[in-house]
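All protein chains but one are shown at their positions in the complex.
Labels run A and B following the written order; every chain starts at residue 1.
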Amino acid sequence: MALLEIAGVSKRFGATTAVDDVTLRLERGAFFGLLGPSGCGKTTLLRMIAGFESPDSGRIVIDGVDAAGLPPYARPVNMMFQSYALFPHMDVAGNIAFGLRQERMDRRRIAARVAEMLALVQMPGYARRRPHELSGGQRQRVALARALAKMPKLLLLDEPLAALDRKLRAETRLELVGIQERVGITFLVVTHDQEEALSMASCIAVMDRGRLVQTGPPAEIYERPASRLSPNFVGEVNLFEGELTAGFNCLALAVTGFPEPIPLPSGTQLPKGGAAALVVRPEKLVLSHAPPAGFAIAATVSSVGYLGGGSIVHLATEQQKALKAYLPGTAAGAFGRGTRVWVAWPAEDGVILMQ
Amino acid sequence: MIPPRAAGWFGLGALILGFGFLYAPIVLLVLYSFNASRLVTVWAGFSTRWYGALLHDEAFGAAALTSLEVAAMAATVSLVLGSCAGFSMARFARFPGRLVFGFALLAPLVVPEVILGLSLLLLFVACESWFGGPSRGMLTITVAHATFGACFVSVLVRAQLTGFDRALEEAALDLGARPWTVLMRITLPGIRPALVSGWLLAFTLSLDDLVIASFVTGPSATTLPMAVFSSVRLGVSPEVNALATLFLCVVFLPVAFAGWLMARAERRRQLTQQVRGE
Partner (left out) sequence: MTGLGRLGRLVLIGVPFFWLALFFLLPLLIVGKVSLAESTIGIPPYTPLIAHDGRGLKLLATAANFALIASDDLYLRAYLGSLGNAALATALCLIIGYPVAYAIARCQTGRRQLLLFLVMLPFWTSFLIRVYAWIAILEPNGLVNQALTSLGLIAAPLPLLNNQFSVELGLVYSYLPFMILPLYGSLSNLDRSLIEAAADLGARPLRVFLGVTLPLTLPGIAAGSLLVLIPAIGEFVIPDLLGGPDTLMIGKVLWDEFFNNRDWPVAAAVAVVLVAALAVPLLAAQRFLERGHAR
């Protein structure tokens, strides 16, 4: 039985539909990511799972128990808040122990659990400090420890890394995954950061404007986006729109203005004549000075942006279409501004999207 | 733009004149309380004889005691009533009679005291004629002071609740605390500065009130302001100067403490916001 089942849940605020008929399953022990841009409804969905909002329709079932009507303090779910929400008038130990005191756990066990949690987030010795004496990263750990202290069945994390600086974010990501594996609790992380979701989660659900757009493992979300929304949001893409037509040995996409139709991946089974879109990731593009064998597009380099580990090369085709290529290392050195190049990619690396 | 230097001098001048105006009478009172001579015109040397006279004055002593008792009781009742009212106005967006309630909470702050005093006296007199009601004295003064004290407290509590981070309450609920526990252990401690300064404010206002007390009191109860008033109607009285200085000390300390508390809470809150924004 899945740990969390969300069936047909919707929520409206006045005229706006924040969550629109979302259905989701979370397996036990998973590190689940809910990914989407601001305003897509992911936070509302999170709050409904925690019990701070109630759905207008649909059901939320936590570990076999229908959560309808259950207040937040009666659910086996704990939340780590985006603002951390540490109680300012209690010290760190008091914060972590708060939930345990509500369970009427005896004093000695509470003390032991608090020490255990502090060790887990690598902050032993901070028990007597007050929240205003801690740095942002330290507060985040205390918030995590506090939410884990009760060993809930499901831990909700609302944009856990949003307030941290870049370097800290990367380190904390790894730590969170490590902690989750050690503790074995099911995590549900809500984030707008694609990198975060892709690197931490074992399963991702993409949301946009209240609807669930795609669910699956990170690689599938990235490599095989199911709709136009996913790829536009998750990573950079090159997008071609046109009509399905016959090509050389395979199905191809006829795009207005381009001399030849673009070959599609060889397994593609679709009726000719329909409208479709093709998505190619920048890192799949190959640039060359001489025309390669096989399909290629002529373009001119408009700018090169050096990122340290590689470069983003912006190109403009003869049809005034903008393309982006990502070249690793210093390979982009061979292509300065104004250079005429040929752009190609393995046909298998393109992804067809139906409208 | 006003040239910085000119603005600086103008500003400094404004501050000096303004604060000088505010504090000159107070400073003078303190000075003259140590004047050996009774007359303001002559400085006869440093003396504490007026403090001695004051401490031996039984009328003032009894009045002071009455005032302190009334103020303590009224402040406590004000705190309870005002906190409930401030909480209701801050948290419950709609309820029947909210408009009237809001008016009843703000009007006593601005309505002239003679009207408040007169209306309350008429109420107590009506009570006496209908129920043989409570006889006027310390009880009625306490009730009157608690009424306008509650209004002041409600303003403070409401203001601090409005800035209170609701996420703290949600976190507590999420961790298993029931709403009543959240109120007692999270919300009330969170607005402690408003509660403390509210009590002190109500205490000070009660201690200082002349008009309302004069209306609603009975033959047995004389408050300190009433005693001072009858004394000064006849002219300058050096005992009153000594009283004023003592008063300043007694009032200054708790108020300074309350101010320090709220400043510390504000600094903490700003620190929290700063680090969160990093």
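Throughout what follows, a residue touches a chain if its C-beta (ideal position, glycine included) is under 8 Å from a C-beta of that chain, and two chains touch if they have at least 3 such contacts.
Since the model is a prediction, treat every value here as computed from it, not as a measurement.
Undergrad: Of the residues listed, B:173, B:195 or B:221, which one is in contact with the missing chain?
TA: Considering the complete complex, B:173 is the one touching the chain left out.
Undergrad: Among B:36, B:84, B:167 or B:271, exactly one should touch the missing chain; which is it?
TA: B:84
Undergrad: From the listed residues B:66, B:147 or B:217, report the one that touches the chain absent from this view.
TA: Of these options, the touching residue for the absent chain is B:147.
Undergrad: Tell me, which residues in chain B touch the chain that this view leaves out?
TA: Counting over the whole complex, chain B touches the hidden chain at residues 1-2, 7, 10-12, 14-15, 18-19, 21-26, 28-29, 32, 39-41, 81-82, 84-85, 87-88, 91-92, 95, 97, 100-108, 110-116, 118-120, 122-123, 125-126, 128-129, 143-144, 146-147, 150, 154, 158, 162, 169, 173, 179-180, 182-183, 204, 207-208, 210-211, 215, 225, 228-229, 232-233, 235-236, 240, 243-244, 247-248, 251-252, 255, 259, 263, 266.
The working rule: only the chains that are shown with their structure count from here on.
Undergrad: Measure off the straight-line distance from the CA centroid of chain A to the CA centroid of chain B, and report it in whole Å.
TA: Going by mean C-alpha positions, chain A sits 55 Å from chain B.
Undergrad: Spell out the part of chain B that touches chain A in their complex, as residue ranges.
TA: The touching residues are 165, 167-168, 170-178, 181, 186, 189-190, 192, 268, 271-272, 275-278.
Undergrad: Okay, in this complex, where on chain A does chain B touch?
TA: So the residues of chain A touching chain B come out as 50-52, 71-73, 77-79, 81, 83-85, 87-89, 98-99, 102-103, 131-132, 134-136, 139, 146-147, 150, 163, 165.
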